[in-house]
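After the structure tokens below, expect a handful of questions from me.
The chains shown are only part of the set, and none of them has been moved.
Chain nomenclature is as follows: A and B, assigned in order of appearance, with residue numbering initiated at 1 for each chain independently.
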Amino acid sequence: MSKNIKKIGVLTSGGDAPGMNAAIRAVVRTCAYHNIECIGIYRGYQGMIEGDFKEMGPRSVNNIVNKGGTILKSARSKEFMTKEGREKAYQNLVSAGVNALVVIGGDGSFTGAEIFNEEYGFSVMGIPGTIDNDIYGTSHTLGFDTALNTVVECIDKIRDTASSHNRLFFVEVMGRDAGHIALNAGIGAGAEEILIPEEDLGLERLLESLQRSKASGKSSSIVVVAEGEKMGKNVFQLKDYIEEHLPEYDIRVSVLGHMQRGGAPSCFDRVLASRLGVKAVESLIEGKTNFMVGLIADKIVLTPLEQAIKGNSDIDRELLRVSEIMST
Amino acid sequence: MSKNIKKIGVLTSGGDAPGMNAAIRAVVRTCAYHNIECIGIYRGYQGMIEGDFKEMGPRSVNNIVNKGGTILKSARSKEFMTKEGREKAYQNLVSAGVNALVVIGGDGSFTGAEIFNEEYGFSVMGIPGTIDNDIYGTSHTLGFDTALNTVVECIDKIRDTASSHNRLFFVEVMGRDAGHIALNAGIGAGAEEILIPEEDLGLERLLESLQRSKASGKSSSIVVVAEGEKMGKNVFQLKDYIEEHLPEYDIRVSVLGHMQRGGAPSCFDRVLASRLGVKAVESLIEGKTNFMVGLIADKIVLTPLEQAIKGNSDIDRELLRVSEIMST
């Protein structure tokens, strides 16, 4: 029941995430499986405007399932926010014979896809790719699981030195608007306290918690802080504040930074990417458009792009409670 | 509404799995959180018979959330299969004041717990810990996710040498009765073919598939084989068979073996272990008994032990299809 899908373009947009390459591979091979042509679009929407395309067959994506980053590169495009930019992009796609698009990225990337669909009636399908896991309509975004493993491995190393010196560490992890990385990796790394944007613990209670932790016989402590945490202080100011009030603590700060975005994807992310890629292409073939493919309750399902963009990806209250009990 | 739960014993039994230590820690700390005493029982049911117990407080489980193996050790116990063995075990628990049990292990371990509950009315709760993911009532057993990462990392390395030499590798992974590891890790590692006990591909079709793979321009190939695969040939015999029929292939075999059971748990397994440990203890406190705690559709739920033991953990047909498409 193909709705005339002849050639699919695939692009990655926004911050890169491990698993994007596995998703590109899945899109390309699912196209080949269904005898549909496929082109890769370089540097996201900007490459679409510049016609930076490449034909892709099943052998073009050999040996990338395990590579971090994105072979199609990613970029933010101001030009695509203009009507003129989108018109150029559209003409390029038409010239290349492309009549459907798979966009791998986050909220912003989906917004671009939605507008493009609205303006040109172009078939679009989104695959959620961002380490932050802040997208509605999927329990896991591509790269989230890998980033969690990267973070716990880093904190395991920091724990070695923290416990050798009886120190307190503030470890800042990514998550500008969402505390998913901090909450999960904090539990996974055995953090004594976790500070996330969704929950304002308050400086008073942080102080109390650290005092209680020390009193309970813990000789070293790790506090995981989401970068978007809202206590009004950045992680270095937090350190200063605690140092002033708990002078017995020898405190250090570690900002994990961009390495959280890289690395070979975990098996989970590779399998998820493969499933999402298959579903995205087959949904387009079935004539669907303007959806995001996602994982809900272990099943691959479709969510309207609009909902995916507007909806919130709430943190799990159960995890907050588990975190509290674990820091006993 | 505590049903008189005063002291909980925790043990690990059967094959060890990454995340068992994180689960022990969660049980111990949840007990402390609720002011319930906790003892660790060494070497599974055998230690229960021998009274090999140790009081455990929140500081006994510092720095183990990230450790593979099990600090409580594991063992198989023939003596516990006898009425006399179980009687000894029961008397030891009574003497120690223990009146509830958390058993971390697989099918066999749960069967022991169920019988013990039946005979003595002892409160028992199971936590699924095995890398094989072959337990009904949970989408993920403890250790499964970590084992998948271990396997794909190994195959990534094998892929380096396979593609440098244009070779075909048969890689045997664990999974005596279930192909979960092979299927997921096979997709994750980009295997050209996956052989699992649940699906008898047949030697003919394997041959065809490998010929097609070569014809499609792939210069190296990985075939992932579950150890319990049922084609009537072990992995070395498979190699011989293919070598005979496809002499153009330079074939090697790699049996990944026991390293799949070890290593630091992934973040997923650490978080899952923490959630399961909390739920196990709190369910006992609420007066429940004879259940396994598990993960279904991202939620922690209870399944009667009997069902967990008898039910099958079927492989996901969607994954088989994804695997087929990916090997295009």
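By our rule, contacts are C-beta pairs under 8 Å (C-beta built on N, C-alpha and C of every residue); 3 or more make two chains touch, one makes a residue touch a chain.
Computed from a predicted structure; not experimentally measured.
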Legend entry - Given 2 visible subunits, total identical subunits the whole complex contains: 4
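One rule holds for everything that comes next: only the chains that are shown with their structure count from here on.
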Legend entry - Whole-Å gap between the CA centroids of subunit A and subunit B: 28
Inset, instruction - Flag every residue of subunit B that touches subunit A in the complex, lowest number first. - result: 25-26, 29-30, 32-33, 58-59, 62-63, 65-66, 139, 145, 148-149, 151-153, 156, 159, 163, 184-185, 187-190, 216-218, 264, 266-268, 270-271, 274-275, 278, 297-298, 300, 318-319, 321-322, 325-326, 328
